[in-house]
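Let me give you the structure first, and then I'll get to my questions.
Then we have subunit A:
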Amino acid sequence: MIDFLALTVLLAGCFFIFAGTVGMLRLPDVYCRLHAMTKADNLGLLLICVSLSLLDGRPRTALLLLLVWLLALLASTVSAHLIARHSRARRPPTGNGPVDYDSAGSRR
Partner candidate 1 sequence: MSSAIFVLVAAAIFGLGVHGLLVSAHIMRKLLALNLMLSALFLLLIVVPATIEGRPDPVPQALVLTGIVIAVSTTAFALALMVRLFRKQGHATIHPDIDPDLLGRRHDRHQPEADNEQAP
Partner candidate 2 sequence: MKAYDTLMLALVFIPLGTALIAVMLPPTRRRWAVLLGGLAWPCVLVPLSLAIAREQTLTLVFGGWSPPLGIGWRLDALGLVVLWVHALVGIAALPGAWQRFEPEKPESGPFWSLWLILATGVNLATLAADLFNLYVALELTTLAAVALIATDDGIAALSAAMRYLLLAVLGSLMYVLGVGLVYAQTGSLAMHQPGVVELNNVALVLMLTGLMVKAAIFPLHVWLPHAYSNAPGPVAAIMSAVVGKVALVALWRIWFETAVDPPMLLANLLGLIGAGAIVYGAVAAYLQPRLKMVIAYSSISQFGFLLLLLPLACQQAFQGAGFHLLAHGLAKASMFLAAANIVTVLGSDSIRHLPGLDKRMPLEAFTLALAGITLIGLPPSGGFTGKWMLLSAAWEVQGWFWMVLIVLSGLMSAAYIFRILALTCFHPARRAVHHLHARPPKITSFAALLLALLAVVIGLYPHPVLDLLGSGVPGAGP
Partner candidate 3 sequence: MTAAVVVDILLGLILVGLAAQVAIGKHLFRAIVFYVAFGLAMALIWSRLGAPDLALADAAIGAGLTGALMMVAFRQLVEIDPKQSQAQVTRGSALAVVIAVLAAGMVATIGLTALSLERQPGNAGLQVLATLPDTGLGNPITGVLLAFRGFDTLIEMTVLLTAFVGSRVITTRSRLSVTTISGFELPLVRTLVAVILPLAVLIGMHLLWIGSDQPGGAFQAGSVLAGSGVLLLLTGTLLPAPHSRALVRLALVVGVGALCMLVLAPLLQGKVPMAYLGRGSLLFAETAMMVSIAVTLTLLFAGSPSLKAGR
């Protein structure tokens, strides 16, 4: 029973990460892509950590995986904020459609 539950949670996690990746590739704008990356991937990571701790069963690994998730959360929020702030400083959003360039600075 536990394995079945863990499997479904794992699949859900993989789906969210897949959604985040598709979002990053398809969405036109830096800001939209940041949304996709941070939100979907963090949720996906959480679900994967939950399923792994279910599979493993020991509370120690559950705590370790929780710490992993918290660190990933902290890192991704701060970096997403800095990227958004950095891109707004270089190309202020004009409001009339997506403003897009890749990180190397050459306009796509």
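How these were chosen: all candidates are chains of the complex that A comes from, given by their letters.
The working rule: a contact is a pair of C-beta atoms (placed from the backbone, for glycine too) under 8 Å apart; a residue touches a chain by one contact, two chains touch by 3 or more; residues count from 1.
Note that this is a predicted model, so its numbers are computed, not measured.
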What candidate from 1, 2 or 3 touches subunit A in the complex under consideration?
3
So in the complex, which bits of subunit A are touching candidate 3?
71, 74-75, 78, 81-82, 85-86, 89, 102-106
